[in-house]
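Shown here: the complex without one of its protein chains, the others still in place.
Presenting chain A:
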Amino acid sequence: MKLLIVDDSNVIRQRIARLAADARLPNMDIVGQARNGAEALLMFQREKPDVVTMDLTMPELGGVEATEQMVALKNDVVILVVSALSDKPTALRALKKGAQGFLYKPFTDDQLVTALQEVVRP
């Protein structure tokens, strides 16, 4: 399962990348790490990932718009929004555009692994 990590924070990207290697998430291959929505879309078109972890507030192109365009390109893509809880309406907008789940920052290791497990569960 191909995973694309989208977040403007290098620390968060590294942390998600480390956790994606957890034994509870078998066959999770990281195909890219993007710092903003625009970069994420380029990687998305190239790699056609199955799963995306999506930050919402990012420079250049935000998570909601990136989510909308990714779903338009590949309807069965699984998108987990990972963002601060302070902006519930934006998170709801991302879900309306086709994201499947939401995990708020800050999160524990277990919370992220469980959320990824849940979001890819058929």
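In this section, contacts are C-beta pairs under 8 Å (C-beta built on N, C-alpha and C of every residue); 3 or more make two chains touch, one makes a residue touch a chain; residues count from 1.
Definition applied: contacts and distances are computed from a predicted model.
Participant: UniProt name of the unshown chain, from "Cytochrome ubiquinol oxidase subunit I", "ABC transporter permease subunit", "Cobalamin biosynthesis protein CbiM" or "histidine kinase"?
Facilitator: According to UniProt, the chain not displayed is called "histidine kinase".
Participant: Any idea which of A:4, A:54 or A:80 touches the chain not displayed?
Facilitator: Among A:4, A:54 or A:80, only A:80 touches the chain that is not shown.
Participant: Consider the whole complex, including the chain that is not shown, and state which of A:19, A:41 or A:103 touches that chain.
Facilitator: A:103
Participant: On chain A, where is the contact patch with the chain that was removed from view?
Facilitator: Touching the chain left out of view, chain A contributes residues 80, 85, 88-89, 91-93, 95-96, 98-104, 115, 118-119, 121.
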